[in-house]
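Here the structure is laid out as C-alpha cells; the discussion comes afterwards.
A protein chain is absent from this complex, but the other protein chains hold their places.
Per-chain numbering from 1; labels A and B assigned in written order.
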Amino acid sequence: MSRIDLLIVLIPALPLAATLVTAALGRRVLGTASHLPALLATATAFVLSLVLLFDVRREASAVPTQPTATTPSAGYERVVSLWTWANIADAYHGLDVKLLRAGNQPAGELIGAPGTGGFNFSIDVALRADPLTAIMLATVTLVSMLVVIYSIGYMHGDPGYWRFYTYVSLFVFSMTMLVSASNFLLLYVFWEAVGVCSYLLIGFWYQKREAAAAGMKAFLVNRVGDFGFALGVFLIWVTYGTLNFHDVNYHDMLDASDATGPAKVAVTGVLGTTRLLAPASEAYVGGAIGLAIALLLFVGACGKSAQFPLHVWLPDAMEGPTPVSALIHAATMVTAGVYMVARCTPLFLAAPEASHVVAAIGGFTALLAALIAVTQTDLKRVLAYSTISQLGYMFLGLGTASLAGITAGMFHLFTHAFFKALLFLGAGSVMHAMGGVIDMRSFGGLRRKLPVTHWTMFIGSLALAGVVPLAGFWSKDEVLAAVLDKAVAAGEAGESVASLYRTLYWGALFTAGLTAFYTFRAFFWTFYGEERIPPEAGHHAHESPANMIGPLAVLAILSAFVGWWFAMTHGFARLLNLTPSLAYAPLQPEHAAHGGHLTVAAVSTLVACGGILLAAYLYCGDRSEVRALARWFAPAYRLSYSKFFIDPIYNAVVVLPLRGLAAVSYWIDRYVIDALVNLCGYLPLAIGALLRPLQNGVVPFYAMVMVLGMLVLLVGSLLG
Amino acid sequence: MTNLLERLTAWWHAYNVYVALVLVAVGLYLLLPRRRSWGRAAGAVTSVIGMGLLAARSPAFAGFFQQGVFWSLAAVTISAAAATVTFRNPVYCAIWFALALLGTAALFFYQGAQFLGVATVVVYAGAILVTFLFVLMLANPKGQAYYDRISWEAWLAAPAAAVLLGVMTVALARGLPAIDPAVPAGSPDFPVPAVSVARAMSQPRVEEILATDHMAHLGGQLFSRYLLAIEIAGTLLLVALVGAVAIVVHEQRSRATVDAAHPTAGHALTPAALAAGRTQHDSQFAGAGANIHE
Partner (left out) sequence: MNEISLLQNYLFVGAVLFALGMAGFICRRNMIVMFLCAEMMLQGVSLSLVAWGRFYNDWGGQIMTIFILTVAACEAALALALVMMLFRSSGKLDILVWQYDREENQAPIVDRELPEEPVSDRTHWPELVPAGIEPDQTKLEVRYRRRI
C-alpha cells in the first residue's frame, strides 16, 4: 500500500530532479554528458512505473469486476495528497453546487449550508494511482526512456545538447504529473506545462525562422483549446463545487448540533467513488450545463490532441528535433486530450450529445488527415498527419460512449505510442543518414544503406496499417468493432444517431485503407526503387549508431507483440476497466454484442492489404502511374496536397481580421490614447509658454509685479 | 548745563521779539537796493526768519508756526527725495539723497528722537552714502550712461506709486480719526489695543519718550529688553562684513586670472593703462552687455 504512495510521488520527482540538475550543471559541468540525469531518471521512472503497474494490478484485482447490488464496484484508486495548495474560506456562499454527502446523508445537500458553519474550498496537490494512470505512466516513461537513449546519438554534437535534455526531463515530469494529477486545476497546470515544453522543443532550433514560427503557432492554437478547457474547469467548479477527482474526507467539520451528522464530512470529488456509486441522475448534471462542461473539456482535448478545427499546429510542429516529434507529438503529449476525455467519461456520459460530437469530430479528423497524408512528400509530415488521423480514431472510440469503445480508444493510444514512436524514430534515422533532408522526393531506395531502419520501419508500417497480428490491427479493429456495436445499439434509441455511427464506421474503414496506402507509399518511396541520395548527405549515408538502432529494435518488438499479447489475454481491458471512471455503473450493461468482431477484423484486414498492394503497385516501380493519377484527379490532388486550404482559410478568417483589429487598436493607441497623454504633457507646456514671458530676467519687472500684486491686495482691502 | 539751557530758554522767551526785530531790520537792509548788490539772498532769508519769529509771537499764528516748521522740513525731505528719484546723474541723486536724509534726521529731532537723528546723519549720510559715492566714482563709465537717461516702464511705476500713496493717505484719513478719546477702547470701531491707546490718550501724558534723559532710556531699553536682538544685529553686521570681504576677494581673484591672461593690462598702474585695461575688460565682457543690443 505505502509502496504505491511512494512510487506515485517518486515517478514525477525523478524527472524533476533531472531537470534541475541538467539546468543547473548542464552547460558548464555536464556538457556532452548532459543526457545522464535524464537517462537515469527516465529509466528509473520506467522501472518504478512497471512496479507501480503490477502493484496496481494486484490491488485492483481484489476489487470485484462486476458490480452487484450488495457490493457496488467503483474500481480501484489510491490518492496521495501532498499538501494544500490553496484554501479559500467560505467559498460556498450563494453557490448552488451539487455536492454529495457521505454515508447516509441526503444527497445533493450543500455542505456548509446555514447552520452548519462555513466551509472552505481547498485545492490539494494530490496524485492518484489507478489503472488508467498506471498504464499511462508506464507508456510515457518507456517511450521517454527510449527517446532519451535515441537522442544521445541523434542530438550528438548539438550546441544545445544540455538544453535539449533539460526540456525533455521537464516534459517527462510534466507529463507524468499530468496523468497522475487528481485535481482538475493540477491537471490544467500540467496541461499548460506540457504545452510549454512542446513550445520550447518545437522551437528548439530557434535560429530557424520556421521552427520559431511553428512553436508560436502550436502555442497559439493550443491557447484556443486551453481557453475552452479553462472555461470547462470553471463550470465544473460552479456546478459540482469541487475540482477534485477523488473524495476528500474532512473530520469534525460539522458542529455537534447537527444530530444526524457524523463527525466526518466528505466532499465528493467529481470522479469520486461516492458520486460514481450514486444514482447517475443525482450524481451528475445533465442538460445544457452538462453538455457545456463536456464540450468545453473536449475543446481543450481538441487543442492538445490536434483534432479537426485545431489540428493545424501539429504538422508544423515537425520543425522540432525528430526525437521530440516522436516523444511529444506522436506518443505522449498529443494523447493527453484522449486521456482527459477518457478520465472524464462520466461527465461525457451525463450528456450523450457530447459523445456524438466527440465521435463525429474524431471520425472526420481521421478521414481528413488521412486524405491529406496521401499526397504529402515530407516523410515527417506524412507521419504527423497519420498521428492526427490515429488520434481521430482514438476519439472515435471514446465517442462511442461504451466501455468497449473507450477501452479500444485507450488501447489504440497505448499501441499507437509504440509504433508511431518507432516510425518517427525511424524517420529520424533516415533524416540522420540523409544529412537533415526529409523530403521523399530527394531520396529513395535506401533499404541497402539502412537495413535495420528499413526492417524496423517495415514493422512499424505494418502495425500502423493494421495488418494481422501487429499492434495496430488489434486496437484499430476494436475501435471499428465498438463503433459498429454502437451503431447497432443506437438503432434502438434513434435512427439519426445510428446513421451517424454507421457513417462513421464506413468512414473509419475507408480511413483504414487510406492509412495502409499512405503508410506504405511513404515506406516504398523511401526504401525501394532506384537508390538516390541527396548531396546534403555526403558520406553520412550509412546506418545510424547503436544507441539509435537499439530503441528502434525495442519499439519494433513492442509494436509487433504488444497488441497481440494484450488483445489475446484481455489483460489491458481487464486492468483498464478497473479505473473508477470506467467502472462506472452506466457503462457496465453495454457488454453485449461481440459477435461482429470477426467480420470487422476480416474486412479491415482486407482493406489494409488492399491499401498496401495499391501502394506497392504505384510506388515500387517507376511511378509513372502516380503522375497519371495526379493528372487525372488534379483538383482532388491539389486539394489534398494543399491540406484542404485550411491554413489559408484560417489566415483569412482569423489571422487577417485579428491583424486588422490589431492595426485599428494600434492606430487608436497611437493617435487617440497617446494623443490624450501627449495633451496632458502639452498642457503644462502651454501654461509654461503663457507664463514664460514673466521670467524675463529683468529685476525691476519682478519688483513691479510684486508691487502691483501688493497694490491689488491693498486697494481690495480698502474698498472691501 | 540744564541750568544754562533753562536760562537760555527763559532769555529767549523774554527777548526773542527783539531778536526778531533786529533780524527783520538787517534783512530789509540787505534786501534794499544798494551800491553793492551782494547779500540779497541772505537778506531775504534773514527777513523771513525775523518775520516768522514775529508771527510766532502772535497767538493766532502759534499753531501755524509749529506746523510751518514741520511742513517746511517735510517739504525739504520730500522734494529732496523726489529729486533723488528723478535726477539723471547718479552723483546728483546721491547728493539729493543726502539732503533727504538730513530732512529725515531733522524730522526725527522734531519727533524727539534725538539719537536717531544723530545716528541717521552719522551712519547714513556719513558712512553709507559716502560709500555709495565712492562706488559711484570708482564705477565711473565714460560719459553719461544711456541707462541713466531712460526709465524702466515709468508709465506703470508712476501710477503705481501714486496709487500706493493714495491708498495710504486714505487709510490714514479713515483710520486715525477713529482714535478718539470719546470712543471707548475695545469697541468694534476701535481696532487699536486698549491699553496702549489708553496710555497714549492718558491725561496728563507720561512723556516717557520725551524725557530729558532720553539716551539713558533708549540705551536701557536696548540692552535689557532688546538684548537678544542687539546681539543678533551685531552678528549680522559681522556676517555682512565678512561677506563683503569674501565677495571682493573672490572678485579680485577672478580679476587676477583675467590679468594673467592679458599680461599687458594692469602692469603699469597709470590711468591710461587702467583705462586701456578697462576697455579690454569691457570688450571681454561685451557678451554680457551685448545681449541688450543683440
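Keep in mind that, in the parts below, contacts are C-beta pairs under 8 Å (C-beta built on N, C-alpha and C of every residue); 3 or more make two chains touch, one makes a residue touch a chain.
These figures come from a predicted structure and were not determined experimentally.
A.B. asks: Can you list the shown chains that the hidden chain touches?
C.D. replies: Contacts of the omitted chain with visible chains: A, B.
A.B. asks: So one chain is hidden, and I want to know which residue out of B:V17, B:A42 or B:V91 touches that hidden chain in the complete assembly.
C.D. replies: B:V91
A.B. asks: Touching the missing chain, which residues of subunit B?
C.D. replies: The list for subunit B reads 63, 66-67, 70, 74, 77-78, 81-82, 84-85, 88-94, 97, 100-101, 104, 107-108, 111-113, 115-116, 119-120, 123-124, 127-128, 131-132, 134-141, 143-154, 156-158, 160-162, 164-165, 168-169, 172, 176-177, 179, 196-197, 199-200, 205-210, 217-218, 221-222, 225-226, 229, 233, 236-237, 239-241, 243-244, 247-248, 250-251, 255, 269-271, 274, 278, 281-282, 285, 288-289, 291-294.
A.B. asks: Tell me where the left-out chain touches subunit A, residue by residue.
C.D. replies: 692-693, 695-700, 703-704, 707
Basically, only the chains that are shown with their structure count from here on.
A.B. asks: Taking each chain's centre as the mean of its CA atoms, how far is subunit A from subunit B in angstrom?
C.D. replies: 102
A.B. asks: For a test of understanding, state which residues of subunit B touch subunit A in their complex under the given definition.
C.D. replies: 152-153, 156-157, 160, 163-164, 167, 170-171
A.B. asks: Residues of subunit A touching subunit B in their complex?
C.D. replies: Residue list for subunit A touching subunit B: 698, 700-701, 704, 707-708, 711, 714-715, 718.
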